[in-house]
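Right, I'll just put the structure down here and ask away after.
We show some of the complex, not the whole, and keep each chain where it was.
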């Protein structure tokens, strides 16, 4: 019953799928991000309080969401790899970590750029901000643990385990605004029911988010190809793929 | 494929370390009352093989079976019946020789201090029983680690160069230990660079570099 | 004559205790570290007592985290270096039992001691006596949780050079909720508001970690030992 699952997860198959999907992801990402940028930077009205400074929201919020999303992907891929001994899972987890760390860094940087006009300081020790910083530490921990091992197989497994253990912190980061009164914006978009944001601001934001997702998909495919090739460099199909 | 339901069966074990293919399909069946002398030049993979057989290292290919069952499945039962003495004597420097024995052997079977002391006496390390392992000489440590093997009363012995660092008297003790173990129905795999001149049948497994 | 899991558990605890008490001066070290970090602070700050009182719970908890963490680094390292960890792995006992015993022994030696001296440090930092019960209870729960998190981290970093730094990099982010709720509880106790919420959360976290961490730590060890 599981054979189809294992076949789907076999390295050559994954390599082929990733190679085929990559351009599609990239193309749609360009469209979605294009619409989001134009809609957000040109057509959306300036905020009545913040003026044009609020426009950084179009990068900040999607990258903040992505930072959590990618971590979850990484932990899930790691769990699959550890439990069912599917090597491709390690490749996905390994490919995800630097992407997620980059999104986290982007969210931190855009957030603090936004913080200067809003709160008058680049950094405040607010729970949301601190927990995002902790997320960055988690990513750094996973990446350095992976590279701390001489034997890549062990590094993979150790990093996957750490990613799973660290996943406990994701809900804490997400609900930090709810649990502690904080400077930071409470949930405005991702609220059930009616979002408390105007349509002409909302749609470009959602589009940016979709675009970021697709872009992440594209980068993941690209990195995944590299990871798979590197891991399977001894095997026959890689030699063929390279020679052809 | 004839497995050995009452012994140890190593089947087509392959291990790569870094870029080296260290174990290239090693197979051997060992039955009770058998002793296998593993030899081969330095770096040929003897230690690696013992670690695979003990279950410390999982081979990339191949399997090890104990009484017909894969040792991955029946790990705890198998390891309860196993005594492994590595290159290093594995003693805690801050504990005395006797305490070291007590905590290592105590996890396998209930023992008494007098039984442990008897094992130490047998390997000639009785005088060191109450010294912290830190101050023991290389040969004394080796003797303590051999006494630990004795006291475990295991049926499978994996010994990595048990003769190293021992003086003539010590070497004689090791040979005697091995003979008695095999005669009492145990099986043993012994890595040694010198010839074992034992009073029992010795099979040889030679690893190529 | 085979040895049961509980017997093995207590034997390993005995071993760890014996090792700790063999060098009694070392038992004191995490404690003294704790004392020193808490005194360093006021020194570095040269500020008024009222300010000091406000930051007391934070300082207390940070010091407790760090001192417990520093001693965690050697949880498996010593055994791995001298080969006894291999012997423990091959003992035929479940590795989880051994890991659990080592972790509990670590907490018995360092965690409880911290809890016991915390009133002294608390007094020095100006924490009122009325908050001591909360402070000690929260520290007890917190250090136990931390020992478990640390066991996972220590398992993952065996054999890594300068593992102690990587260990803190791995464990401290995981320990942040502890710190927030632990210091929060003490803070609330000082201001006389209700502490139940924070304590429940700490207790829940502790139970959660105690149930799952042994398996995670075992898995970590298996990955790094082979």
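So that you can tell them apart, the chains are marked A, B and C in the order they are listed, and the count of residues begins at 1 in each.
Please note the rule applied: a residue touches a chain if its C-beta (ideal position, glycine included) is under 8 Å from a C-beta of that chain, and two chains touch if they have at least 3 such contacts.
Bear in mind that the values here come from a model prediction, so they are computed numbers and not experimental data.
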| item | value |
| --- | --- |
| Formula for the whole complex, using the labels of the chains displayed | A x1, B x2, C x2 |
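Please note the rule applied: only the chains that are shown with their structure count from here on.
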| item | value |
| --- | --- |
| Between the pairs A-C and B-C, the one where more C-beta pairs touch | B-C |
| Closest chain to the centre of mass proxy, which here is the mean CA position | C |
| Centre distance in Å when chain A and chain B are each reduced to the mean of their C-alpha atoms | 50 |
| Where chain A and chain C are represented by their mean Cα positions, the distance between them in whole Å | 32 |
| Whole-Å separation of chain centres (CA-atom averages), chain B against chain C | 37 |
| Of all residues in chain A, the ones touching two or more other chains | none |
| Contacts with 2+ other chains: residues of chain C | 226 |
| In the complex with chain A, residue positions of chain C that touch it | 152, 156-157, 160, 166, 169-170, 172-174, 176-177, 180, 216, 219-220, 223-224, 226 |
| Residue ranges of chain B touching chain C (in the complex, touch as defined) | 54-58, 76-82, 84, 86, 88-95, 99, 103-104, 106-110 |
| Interfacial residue positions of chain A with respect to chain C in the complex | 82, 127, 130-131, 134, 137-138, 140-141, 144-145, 148-149, 154, 157-158, 161-162, 164-166, 168-169, 172 |
